[in-house]
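Yeah, one chain of the complex is gone here, protein chain that is, but the others are all in their spots.
And then chain A:
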Amino acid sequence: MQALPLRLARSSLRTAAPLVRARGIAATANASSTAASTSASQSVIPLSNVEAQWENLNHDDQLAVHQQLAELQKKDWKGLSIEEKKAAYYVAFGPHGPRKPISAPGDSLKILLAVVGAMAVAGAVSAGVKSMAPPPPRTLNKEWEQASNERAIEQKMDPISGIASEGYKGPTFVVSK
């Protein structure tokens, strides 16, 4: 509930600055040639195709589209076509620039396959290394450890509190199952 509007807020703030800046430039520097560039750009970039072309447009063309849309939006909004409305929305809040999604569609499947593949490789490496390993040492078995216990008691090892004391209940040499 809290995180989503924050993202929205940030994204709309980011667009605010370039839009305002673009209009500022248009008002001061390009005042005389706005009409010419708008009409020229109309043939170059049809508004119905802005979504497909936007990423590839250079800065001047994007500015021209911005100006063209700013002029369009001054008209009655009921008179705008769906194409023009979509273009205006896309340029202001579409998934480009800072609002570009982090992952493309199909990425999660790729990530899943890569993780499963990496786990399989790791398992294969582990099994391979284990198959090449020498056998465990001959002292690591239950018989040897029980024999160690007997020998410790026989030698009276730690007779006060340890293994050779009376009624001893504690860890012994037996660790193997």
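One rule holds for everything that comes next: contacts are C-beta pairs under 8 Å (C-beta built on N, C-alpha and C of every residue); 3 or more make two chains touch, one makes a residue touch a chain; residues count from 1.
To be clear about the criterion, contacts and distances are computed from a predicted model.
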item	value
Chain excluded from display, named as in UniProt, from "tRNA (adenine(58)-N(1))-methyltransferase non-catalytic subunit TRM6", "Cytochrome c oxidase subunit 6, mitochondrial", "Tetratricopeptide repeat protein 8" or "Nuclear pore complex protein Nup85"	"Cytochrome c oxidase subunit 6, mitochondrial"
Of A:76, A:143 or A:166, the one touching the omitted chain in the full complex	A:76
Candidate in contact with the missing chain, chosen from A:65, A:88 or A:163	A:88
Chain not shown, touching residues in chain A	1-2, 4-6, 8-9, 12-13, 15-17, 19-20, 70, 73-74, 76-80, 82, 85-86, 88-89, 91-93
